[in-house]
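The full complex has more chains than appear here; those shown keep their coordinates.
All chains are identified by letter, namely A and B, in their written order; residue positions are counted from 1 within each chain.
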């Protein structure tokens, strides 16, 4: 690392307000304080389960869109992380919140879930793999940023917070490493497939994705409105 | 026509409630009565402009997904109807409502616009052309149904209704013919690429698309909430 701003940082800077609206959304702040209504969290959990299925599809698409074996293998690891690990953990975790897999699978996808997941897939198919990973970045890297920020915020309640496990998972070193790898992959692809000419278009993709992620939190909050 | 239920009718029947929620949405009823707030209609017009761009992309995709020359030409006619006719008419019509093309193009896509358009494109890419046209049917054929129903409803105000032109366009014979052609194309494709085994999956696609269209009306209404 040379100290130069990496692509991810530039993308965040270019949509400063959307990024704050997403990463410091009321849903997240309330979760860190421990006073998010449980109905909001449950709604989020159910839709996040449905989200993961399309997240796995996006990484399957990335396998198809790979130029060489290493790229394929990284996408394959993310498919596997999603289908073999995350979905299982998510199902276990949700069971603790009284949500069975069958119940979650039977739930209709919320428009907010459809909006973000299909936006990602369309960017991935209309554009190339850099467009795809840029659209995914607010999710993969954003969750690591959010959890780290919340864990570092003085107001955050760790003791006695029923959402602590959620924060711990994304603030933990395993997930933070995954996010760092995704950040490095963006830079590698920007060097190999990008160039300054693409920045504006990538920034627009990233900003829309951040906006749709904020919208996803809002869907959780709206469960009690 | 043999009197047998066509695919479109079966799809409507299979999602009766979603279909009513879409075709008799408060937005539509208020529009027919002439008392829809103008701010709602303007919001709808702007997002409908952005919608049309993706609608043209969907028919471009249908050209790619064609099996033979006739299929290609039908999709090409719809690209052309969208890019050469509809967008122009829409721009002219919107100018009458004080909306310039530049202003509409500068507006961010609403999540509701993203949700429906990208859902359609994803169904089209993940599935085949029948999946694509089924996801488009609530839009193309649905607008013809809605306008015809409203024109036939005793409560509808035709005289002095500022939305009359909109109703007239979709209730008019040109648009009704286009919808009939789309209905016939669904049947043709169901015979050639379908079979009963696909019905459940097509019905799920259609129902979700209807739900996302209702959500699109709601976005209009929410302009004044």
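Basically, contacts are C-beta pairs under 8 Å (C-beta built on N, C-alpha and C of every residue); 3 or more make two chains touch, one makes a residue touch a chain.
Keep in mind it's a predicted model, so treat the numbers as computed, not measured.
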| item | value |
| --- | --- |
| Overall copies of the shared sequence [whole complex; 2 in view] | 4 |
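Here, only the chains that are shown with their structure count from here on.
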| item | value |
| --- | --- |
| Chain centre separation (chain A, chain B; CA means) in Å | 31 |
| Chain B to chain A touching residues, read off their complex | 57, 108-109, 111-112, 114-115, 118-119, 121-122, 125-126, 208, 211-212, 215 |
